[in-house]
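Before anything else, here's the structure in question.
One protein chain omitted, others in place.
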Amino acid sequence: MIKYVAKRLLISLATVWAIATICFFLIRLLPGNPFIVANPLDITNAEKMMEYYGLNDPVWMQYVRFMNSLLHLDFGYSLAHAGRSVNEVIAQYFPVTAQLAIQAMLFGIPTGTLLGILSAYKRGGSVDIFAQLMTILTTAIPAYVLAAILQLVLSVKLGWFPASGWETQKYTILPTLCLSLGMISGHCRGMRTLMLEVGQQDYLKTAKAKGLSEVRIIFFHQIRNALLPMVTNLGLEIAGLLMGSFVIEKIFSVPGLGKYFVNSINELDYTMAMGLVVFQAVVVVAANFVVDILYVLIDPRVKLD
Amino acid sequence: GTTADKTSNAGNSTAADAGNNTADSENATPTTTESATTDTTVTETPVEQETLDTFRFVATEPNTLNMIESTSNLDTYVFYLTSAMLYRSIDGVVTPEVCDTLTVSDDRMTYTYTIKEATYSDGTKITADDFVYYLVKKYLTSENCTYFVGGEDTYNNSLETCEGIYSVDESTFVITMTSPIVTFNGQLEIYPLQKAFVEAKGEALGGTPADLLYSGPYLLTDWVVGSSMTFVKNDSYINADTLFPTQNLTLVVSSDASTTYSMYQNGEVDAIINVNKDLYELIDQADCTYYSADSLWGIEYNTTGFTYTDGDGFVSRGDEVSALMKNLNFRKALSYAINRSAVAAVVDPTSTVADRYVSTSVKGTGDAAYVDEYTLENTAPLEGDAEAAVGYLNAALAELGYSDVSQLPELSFLTFDSASQSMYVETVVSLWKSVLGLENVTINLQPIQSAIMSMVYMNYDIYLQQLSMNPDDMLEQLGFWKTTGGVSDVAGFQASGVPSFMASMHADEAYDTLVTDAYTEFDDAARFSMVQQAEQLLYDSYTFFPAMAGGGYYATKSYVEGYYSTYGENGYGFANLVVYAH
Amino acid sequence: MKEKIISEMLDFSPVSEKERDAEQIIRPSVRYWPEVWKRLFRNKLAVLCIVIIGLILLCAIIMPILSPYEFDEVSLFESGLKPSAAHFFGTDASGRDLWTRVWIGARASLLIGFLGALTPFIIGTMIGAIAGWYGGRIDMIIMRVCDIMLCIPSMIYMILILMVMGGSVSSLVVAMAISGWMGSARGFRGRVLQFKNKEFTLAAKTQGASAPRIIFRHILPNILGNIAVGLSGAVPGAIFMEAGMAYIGLGVTPPNISLGQLSTDGITYFMSPTKFHLFLYPSLVISIMIFAFFMFGNALRDALDPRLRDEEYNAKRMRKIKRGQKREARKLGKAAV
Amino acid sequence: MAESGATKQEILLDVQNVKKYFNLGHGKRLHAVDDISFQIRRGETLGLVGESGCGKTTVGRTLVQLYEADGGKIIFQGKDIVPMTRLQRKKEQLTKKMQMIFQDPYASLNPYFTVGEIIGEGLEIHKIGADKKERLEMVYELLDRVGLHKEHANRFPHEFSGGQRQRVGIARSLALNPDFIVCDEATSALDVSVQAQVINMLIDLREKMNLTYLVVAHDLSVVRYISDRVAVMYLGQLVEIGAVDEVYDHPMHPYTIGLLEAVPVADPDYEKDRKITMMKGEIFSPVNPRPGCRFATRCPYAAEECSSMTPLLQSVGGDHFVACHHPVR
Partner (left out) sequence: MEQKKERLIDVKDLEVSFMTANGEVKAVRGIDFQLDKGETLAIVGESGCGKSVTIQTIMRLNLEPPAVIKGGSITYTNSEKNIKVDITKLNNKQMQAYRGKEFSMIFQDAMTSLNPTSKVGRQIVEAIRKHTALSYMEAKKNAIELLGKVGLPNPEAVFSRYPHTMSGGQRQRVMIALALSCNPSILFADEPTTALDVTIQSQILDLMNTIKKERDMGIIFITHNLGVVARMADRVAVMYAGQIIESGMLREIFYQPKHPYTWGLLGSVPELKKSENKRLLSIPGTPPDLFAPPKGCGFAARCPYCMKACLDYMPGEYSITDSHFARCWLLDEECSTRITPPVGRAVNTGDSDDGVFKTKRKEN
């Protein structure tokens, strides 16, 4: 087991390195000069800044510098927003994204899974139809439209929740809801399919032949086995969520990393973008790593190799 | 709170004089009469009415709070709140703040300041050195260094000190200029900046609320980027008890129009700094106040015939295109084809059409605005003139030897990828198509950095330019079109290797002379007439065709008083702000 | 069967082998895909979706041609008109006819939808087939690259490519191809692996079939169903992706227009009393379009699974029986009264 | 059948010390086939029996080059095919000469091909027959040969019963007119009655087309019925090989004996009186095996040298070879 973990860890580190390298060169390919702002009076200043930050050096030199900073886990300061340290930004805004993501997951995954189970259990029943309808609606309506509708109804008309911002717990409800809707439909669909697939398995017949009640068969045999494959997808899902959803963050003014990330690339803020990419890579890889280990722990069939 | 202003105003006659001489005309924003009415309302309000201690408003957040690196106007509004100044403009009235006395020498080249006792929020004293440090760090740029004695030397050698900016003692410092400049009245936005603090913070300066030293009316306690900024009243501020009665301010960031509307409607915010066109029709018009146009949109034609490529430096754009763009009649045809008032109304209902290069809020010699006092001749009609346009086009075609518009080479219309910009360009291109039958214009939308880069490198034929206008300095924007630094000739450009911003379109010695001379002309009427002549020259060249002035509205709830928008699209200012209970 | 058999009916004379063909197959021949289509067309919702998709396609093709307006024709004095007979969907702020713009936008969106789904799929399939078939080191390298590329936020590819190539349908498709091939490569590799050691593949090998022949003639048809379902899900995905990019400001560049662009531009008028139509119609069309593709995908999946048909049949049967029982009960109740 | 005649006939296939290992990763290698040698003469049928997982299929697949041998020689019609490249094999038309019948009649037919396409695929690949029509004629003929109708060519595999499908599989393997066919458990997935049909057919075809078979099966009675000689495998190695009757009636290797005893016989009276000795013990791991007899862990007669020295095949009289230190007489 230790050997397995160590090996996974090594692979993970290599992956992070590879991602950082690829992204470094990709981001450097973007045309433009990060120091030009909307209404610059003096392009010489921008040139001076390029010089100052070593952005006119050969790319390999910059790469070495970048790798060095990576090794020290110090991503430096934003180019577009003076005084903003990338590490601090991550430290400050990742928790927001994480909170949103975790809330959305805590709400979305169980709800979706439950809906999936129920709709598989009574296929064609009212729950199934409701779940399908919801899945279709949430997938057919663009997220920004959905968010706007929720805002209009729940916030402006009913006044239940604040429309935007990130202050008290109350502020988190709308974005969480919005973010989890897609998750609910995804998990509902996935779980439903898996439940039906597991439902075909012989061991359920064995369980039935033992005289177990239907409820017990569903809970202890069917759901358990259906849940396992869902875990594999969790890695990328968590990672995706933890990087934040730009759209949701923008609409609800949630100070999360997603918005930061898009803005930093748009602003050609190399250090910020790179820092966030590497961080994201670490998050993704870590999530996958954890899921891999978890999977080994919970699924007895997986062989350690 | 208003009486406090008055007294401080009266106590500094020198400063007020120096200010008024120029500032009356240059320092604009809402007129004095407007501010007077505000004052009366405040005094008439029954004192018993309960007030709230928090004001929440939607505004754009600053890029950085690092005063030295900051390049954006957005940043300065926060500095207004968090830093004391030598002079503070409250609702258009300039009053000394930290400044005790300002003595201007007769030749208007030496400015001597003495400052009052004031402290930073951490208790340390504000000294003259702090102002000197700020001036040296901030003002000695490649643009401005030549104005100060020894400034060039400081800039070129990246020195820490400057011959022309120095402190005499703890409470006195002096600025010496190389020549008298009409726009410099000694009441610039000058903040104290403590060298020790700046150096201790290093790169982190201005990143978070903790990385800033406060001396202004408010302390920034929390900054959640992308969400909100929270300000709390600063008790150690020099005018703590008088100017800013409201205890807390919250700046709410919202980049989505319907979200902003929802918040305003829900009462989550009390004011919106910039009611953009999307919000304009949603929000109760009674809440909206117009503020004057301070950004100028115009169409720039590339008449240089050159373009920059990475390998070869500046190369010819190709004869056909270059000949076409150099043709005055063609440019006039394009310009006359545009119904500017209609386009402006369509693109942004909150804006106005523009036909000048100077902000309409600049006052003239009398009460009227400069633009009304000094008009231009032979300008293109604001509604456009299709017939004339076609006439010009035919003339151009004849001159260039084309028989038909369809033979014209492909032209690219560059701008950056904001919704309004692209809408303006689309509309104009469509008009050209319908009025002139010109179909060969392609739209080139780029992210802002690349767009500006392309513009600087002259990789465009037509460019939609958006400039912010400084109402305090009418010459600043006119200076944009001066042929400075030898960049009017491409050879010089190539030699220096460094392209210069907006150097491309207009090269006219007469214009340069007029603008340069205006800087040192202290007689208003004479200066205005010079400016007018310069404007006329620029206009007639049809290299930059003014189109639209992006003005705007701000919205405040009826229970808010003393809030106003400063110039610039996203600025905010407070004059004895009170939020009544509602 | 229960009839009484009397001796006279019985004829004990032998029957020749010809008269009773033991090898015959009584049931009519069923081909897989025709059967699937039949099942699909029996599903009313699926038919509705096909009709919708067809209508949208048709509208996208002919509506701009029929319309008296150009999609980019500005009419400064008809700004923001509400829907009317002259402008079915009203006009936008610059007075352009929204009806024409929506269908021009639908063209772009459909193109992006189809190409954006197909291109990464084809690339991924090729790569996945190579990885799965050759296995070993090649497989390992490809899969590692896949893993790594999956960890890089697709936003980076998107922004990069759109910045370099400019916002157009083709650059969006390229961006989608580069950021999206990994999924189908993984999927297809898995499938190839699954079928690589199936006996019919081995049989084809012993017949001397080449690798491409086995992959494309033998394996591909076996997973065509999954592919069809996957693709029909990927089309709305790509349309959505474009809309998302438009929301970020990276859609197709004007004067070209896509539905996503129109819909994101329109979202600002969501609460507008006068320009609500600018929000409504593009969003409605894009939603209907995605809904139709999505439902079509679902229906296709159902049609591909013959088990479902039996299940539906039985569900219907049970309902009928229950209804019958209820009716009986009612009748009995009445009789009792 | 005609054993005495067969001996004089040419050796069609000479397998010498063939090895096939599967890499399980992490330095683990599964010795699926470990040093196996035997010969098959033209027209002869060799049966290969053994327990599940002992490597029978692997032997068969290695012979028809579905797997690359990891060592040894496979001399087919005088040429060693192990070192040949893909191109050489193509030139030698080995796929035409060697064919395989698969175990699972459901999995071995591509469900998306018609029976005609399945049978005709080899013809198409090798461009036998002038055009489609001619190939179709050939397909009809093959269908007829395995007792199916012409009309069946347009049907899909799922419409056929197991026995019919297996006959389709046979027709496919016959299409290229091979010399040598590996029948990998060709009948084990079939019903008894259908199995007999297929066995009879295989025997008839052998006669008619002068075929040589390697019959892989774990059903010992089938092997006895169809083969001339039989080879018994245990965990990747041959333990006994010889003429069918010789091996079945006088088995020498303890494993062969156990195997034969375990087979239930369809005769109640015989079964009633039958005494069965059960094989017990751990099954030896074929992953990175140590030397020694692999059966030693289960062998009732195991002695010390059994677990240290690998026994070699030795003649115990005539054509009968046994790999055992203590063959049971």
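Order of writing sets the chain letters: A, B, C and D. Residues in each chain are counted from 1.
Heads up, the rule we're going with is that contacts are C-beta pairs under 8 Å (C-beta built on N, C-alpha and C of every residue); 3 or more make two chains touch, one makes a residue touch a chain.
Predicted model only: the values in this text are computed from it and were never measured.
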| item | value |
| --- | --- |
| Among shown chains, those touching the left-out chain | A, C, D |
| Candidates A:Asn56, A:Ser126, A:Ser213 or A:Asn233 - the one touching the absent chain | A:Ser213 |
| Of A:Thr176, A:Asn225, A:Ser245 or A:Ser264, the one touching the omitted chain in the full complex | A:Asn225 |
| Chain C, residues in touch with the chain not shown (by the definition above) | 1, 4-5, 7, 9-15, 20-23, 26-27, 309-315, 317-318 |
| Residues of chain D (touch criterion as defined above) contacting the omitted chain | 1, 51-52, 147, 160-164, 191-197, 199-200, 218, 220-222, 224-226, 245, 248-249, 258-271, 276, 278-279, 283 |
| On chain A, residues whose C-beta touches the chain left out of the figure | 201-203, 205-214, 216, 220-221, 224-225, 228, 298-301 |
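In this text, only the chains that are shown with their structure count from here on.
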| item | value |
| --- | --- |
| Chain pair with more C-beta contacts, B-C versus A-B | A-B |
| Whole-Å gap separating chain A and chain D, where each centre is the average of the chain's CA atoms | 54 |
| Chain D residues counted as touching two or more neighbouring chains | none |
| For chain B, residues contacting two or more additional chains | 258, 262, 447, 450 |
| Of chain A, residues touching chain C in the complex | 15, 18-19, 22-23, 26-27, 29-32, 123-124, 132, 136, 139-145, 148, 152, 156, 236, 239, 243, 246-247, 250, 261-262, 265-266, 277, 280-281, 284-285, 288 |
| Residues on chain B engaged by chain C in the complex (per definition of touch) | 257-258, 261-262, 278, 281-282, 339, 342-343, 345-347, 417-419, 422-423, 425-427, 429-431, 433-434, 443-445, 447, 450 |
| List of chain C residues in touch with chain B within their complex | 72-74, 76-77, 79, 93-96, 163, 166-167, 249, 253-255, 265, 267-275 |
